[in-house]
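What follows is a short report on a single structure.
Every protein chain of the complex appears in place save one, which is left out.
The block that comes next holds subunit A.
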């Protein structure tokens, strides 16, 4: 009896492993690149331009077709190097005089990977500005916010700098912080024009910003709008007006500006858990935000004051809808993925539609029943019935696993 129960446990483990290995073999053999579609917005025609819908040409939302050269002339800010090479860079765009320097100063891009599974250390350096040195300097210590409060760990001697820690702790206590920090965000580093220090969310979900300037702590509590709790703070190192993007638990995205304003972005479809990429870009005329998930991209165009001007969503091919993907749905009841380089190390199982895989599962259960009868086994035995149920539920994974572990006499 014990051996039979152990057998079922081992079958379940093997089903799990097979759900990783077999779909992986299948994908390696049959997965082909699918067409990806992406969006841009023309500063000249004020239309969205779509890549990838038709071979060799680009389309706009009115259905007009453009060659690559025409497209580059339609988006002079993002195609500036190419236009300069061909001596086609315009003197004015939409009636506004432009120079390459002006365009370069205003172009920016920041891609936020929304799956937070990457590496994280609960400490980070905090640079020191306003000293007798030009720019910012490292102080050979790392900031952390643990149960004891804010601490600066001196890497050279392996001790906490109590004097400096007390200075910051005092300042933060006045602001009402409640250690430990749930997470520290930001990257305080030399080599940037502006240092926004580090952000942390304390145990009461309050957001604080910590900087070190002229031998004094420069801390502030950032009041959050709409009673939100933050899911993430993404610091913005390159944009002259933006300090960070704040992702709330209400699926709202807020911009924290250098003049301490918090502006909510009008992103109607954004869902932090569903979308994978949050791509912020901008130029002399517009701010643009593209949110992307598998098979779908939506581009929002804002004016310089973050007022929504236009938006457009486009669907692209996904593996699940390709021939190999459709067949996969019939073959495997679920697929387990174990690893993604970008997203860190994870295990996730994704089920297929029941109406697809059940047919093969039933056929395999029939085959198993035939094999068992042919061997003269008593198929009314509860363990044989469990075997059949496992094949119905787990399909090809269950079938292989049940055969690997025969019921012992």
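One rule holds for everything that comes next: a residue touches a chain if its C-beta (ideal position, glycine included) is under 8 Å from a C-beta of that chain, and two chains touch if they have at least 3 such contacts; residues count from 1.
We adopt the following convention: contacts and distances are computed from a predicted model.
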### Message
Not counting the visible chains, the remaining one has a UniProt entry; which protein name from "BFD-like [2Fe-2S] binding domain-containing protein", "Sarcosine oxidase subunit beta", "ABC transporter permease" or "Multisubunit sodium/proton antiporter, MrpB subunit" does it give?
### Response
"ABC transporter permease"
### Query
Looking at A:55, A:156, A:223 or A:259, which makes contact with the chain not pictured?
A:156
### Message
Considering the whole complex, not just the chains shown, which residues of subunit A touch the missing one?
### Response
2-3, 6-7, 9-10, 13-14, 16-17, 20-21, 117-125, 138, 140-142, 144, 153, 155-156, 158, 187, 338-339, 341, 344-347, 404-405, 408-409
